[in-house]
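Note that this complex is displayed minus one protein chain, with the remaining chains in position.
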Amino acid sequence: MKKTFVTLMALLLVLALGSSALAVYDPAVSEPSAWDGEVTTITVTDRLPGIQLENNPILKELEKRIGVKLDISVLDAAQYNSLIASQIAAGDIPDMFYLWDNSSNVNFQKWAKEGLIWNLEELADKIPNAFTWLNENDLAYGRVPSLDNGLYGLPRMQQLTPDAIPYRGDWLKKLDMEVPVTADDLFEYCVAVSTQDPDGNGVDDTWGIFVTQLGDKGGGLLDKNIREGFGIEPETIAYKVIPAQEGFMDLMDWYHDLYEAGGIYPEFYLDGDVYADQAAFKTGKVGCFIKTASLDHTMQYRSNATNEFYQNNPDGEVVAGYPLQPAGTTAADAENYFHYITMSCWGVFCISKNASEEAVDAACRFLNFGCTEEGVHLLNNGIEGINYKSWDPVLRSKVGFTQEEKEEPGHEERLINALSYLMVQQSWPNYGKLTFGGNTPEEKAEYMKRYNELNHGFIVYDNIDTYPGYADLKTKNAELTTKLNDEMMVQYIVGGITREEFTDWLYNVYCPAWEEVEEIVAAVRGPKE
Amino acid sequence: MAIICYTTVGLFSVLCFLPFWYVIVYSVEPYALYLRQPEIPWPTQFSWTSYHLVLKYGLIWSGYANTAFLVFVGTPLTMTLMVVTAYPLTKKDLKGRNFILTLWVITMYFSGGMIPNYILVCRTLGLKNNLWSLILPGLCGCYNLILMKNYMNGLPGSIEEAALIDGANDVQVLVRIVLPLCMPILATLGLFTIVGYWNSYFNSILYIYKPNKYPLQRVLREFIATDMIDEVNQGVTDVSQQANTFTAKMAIIMIATLPIMCVYPFLQKYFMTGLVLGGVKE
Partner (left out) sequence: MPRMMLIKQPKTAREKFLNLIVYIIKKRYLYLMCVPGLVYLAIFCYTPMYGVIISFKDFSYTKGIFASKWVGFLYFSKVFATSDFFDTFRNSILLSILRLCINMPVPIILALMVNEIRCTAFKRIGQTVMYLPHFISWVAIGGITITFLSETDGLVNILIKRMTGHTVPFLSSAAMFRGLIVGTTIWKEAGWGTIIYLASLSAINPELYEAATVDGANRFQKVWHISLTGIASVISIQLILQCGNIMNNGFEQIYMFQNPLNIRSSEVFETYIYKIGLLNTDFSYSTAVGLFKSVVNIILVIIANRGAKLLGQATFY
């Protein structure tokens, strides 16, 4: 009976998706564009050394289709910013370059101000697709509000990240608990995992939660999934930085108590490895962790990202929990709360003012092509038969080669990676990233269903980094920010300093330094009601 | 006395070797095994996936070739320049010697910084993406030069003087008399230089932007840094990530370190045995 029902549902689902997907680009049907003019070479930058620069079929295809030959420089990922800055300072500016952290990068604004990069709105007639592919919220990522609000970089929109906290479903069952909804629930779960040996190996070697703390390393202590449960709002809504808000000390006390109760992985502050938390989860050491970007809430489907978990925990189960809700609410109220789906912008593309007219034209042609279904498909997935086997337009997913096919002689040459950071866009408008989640068609279908369900209610996370004046304030307070991240919070949580010492520093030193935030937000959004 | 020496050296050696041994063990066992029993000093189960994956990475091979170029072309150049520069600096009465020496010493502490170096190497000399940009700017370090100079200073001066009186010129004295006496320091600094070239990656970050021109250590670095920032998930969806990143890191450390480990014991033999008596007797 149940099976029939599931089949029926799946069928319905496929039908529904199929009809909605009719408009989706299918390379088997569509005719590729062709270029008959001269081929122009432009110098561009990338961050990953994994791309093959010679005989790359995608690069060749680009020449054929739009007449642009990319001369790619690969800049070291960790030094990317200072390398770009050095090249520009030395007058050796690439025709088009990628900038991954434009919103917080002071140089981006500086270059815009000094007239080193194009305001793309002046080139709007050459990249019309960008303005239809991206909506105003997306474009906001590339604007410089502190100058003339011009579009100095073309945002590279990546994926909708449904925010969720992955839990151990099998442990929840064993402990006879529900997926945590409020901070109290989570507290209880963490302590239970730490003390009741849910993996049943007789050794006290499991912990409730693993939070990586440092801001510049992809921090977790102030993650919005947890923050939500304490009524802490984004700066742009509260008109205050997070530590200055009322709920902040509640949150810190919560962590402090949880640490004392043994619910937090005891060495969470040793974060030499950004993925220490995921590794601990995948290897069955912790009951949950707070980092959403790479696991999605669809972690329960076996994708490459989750196989490692199942390898280490054959009987394990991952379930998704939504961001914490205020005390007193239940799972039934969830739809009022699980609302953050962050459309993430992974940097912008800038065009140099030093570039020749032909180079500017070619760069525009490339960006414009990158904002079409054909372009997104080619740059992300590559070419059928070379980079992938076939394409499933319904699931917006490519079908890869099987293991046997991969081992066939001659296949090696076909296994050439698609371009990495030069994928101009990574998602269809208003939809998620291509090809993600699930290994089987059923899993992928279920994944897409959830994605689409979640999609309709997403809120764009208003980024204070783009507000005029905020970057300067941040530079001025750089010391305080690193001190809060690197020392004070953790010291208080593990009991290295007393609550008085912490609040004394917080309210007498830290918060006063950030008072200007209110004016900065008010200048954009009007005075606080 | 002898016992203390043997024990200390022995213990220290074991201590040095142990973590390295663990790297080997971790690189050939499945990650799950490492997690369960990191302390067991031998692999109870073998898995070559990571080596398989890492060796498939085409940049490893071009990295080897590029590093070989640096070592085989750079080392002779560096050593020649060093010997030629150090010798005149040993002549205490040579006019202008102190001035030249000071010029060298200053370079240990002051440099122009990234931008002028970039302008010089990439724009003025046009060495961007050229392996020579990894050899020329750091051709001769002051530290090694001073070591060489001081070693030469310590040589007995009487043979040289005799040779000069016999009518040999300075070049002949250097080549025929001083150099043979310098073999221990030449071997030592030669090894330093080789290791320096082998381990160099920082200049390549500044001057090399084509992956097929990366030296080996840069490839190692990119490999480690790359997964740190989740770039594989970032678009290159086709790459199978089944080999665990930790294990892969261990494997690539082995791959990038092994060759030089095979080289240095031979050099060591060279400078540690017969050369002790290398004609120092007067």
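By letter and in written order, the chains are A and B; residue numbering begins at 1 in each of them.
Keep this in mind: a contact is a pair of C-beta atoms (placed from the backbone, for glycine too) under 8 Å apart; a residue touches a chain by one contact, two chains touch by 3 or more.
Only a predicted model underlies this, so the values are computations on that prediction, with no experimental measurement involved.
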| item | value |
| --- | --- |
| Among A:E479, A:E500 or A:E529, residue touching the chain not depicted | A:E479 |
| Contact with the hidden chain (one of B:G10, B:P76 or B:P180) | B:G10 |
| Where the unshown chain meets subunit A, residue by residue | 81-82, 85, 88-89, 91, 104-107, 110-111, 114-116, 205, 213-214, 216, 265-267, 269-273, 474-475, 478-479, 481-483, 485-487, 489-491, 494, 496 |
| Where the unshown chain meets subunit B, residue by residue | 1-2, 4-6, 8-10, 12-17, 19-20, 22-23, 38-39, 81, 84-85, 87-89, 91, 94-95, 98, 100-117, 119-120, 136-140, 143, 146-147, 150-151, 153-154, 169-171, 174, 184-185, 187-188, 191-192, 195, 199, 217, 220-221, 224, 246, 249-250, 253, 257, 260-261, 264-265, 268-269, 271-272, 275-277, 280-281 |
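Please note the rule applied: only the chains that are shown with their structure count from here on.
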| item | value |
| --- | --- |
| For subunit A paired with subunit B, centre-to-centre distance based on mean C-alpha positions, whole Å | 39 |
| Touching residues on subunit B, where the partner in the complex is subunit A | 31-32, 35, 58-59, 114-115, 118-119, 122-123, 205-206, 209-212, 214, 218-219, 221-222, 225-226, 228-242, 244-246 |
| Residues on subunit A engaged by subunit B in the complex (per definition of touch) | 47-54, 73-79, 82-83, 86-87, 89-92, 158, 273-275, 279, 283, 293-294, 304-305, 307-308, 311-312, 346, 380, 387-388, 398, 400, 415, 417-421, 423, 426, 434-436 |
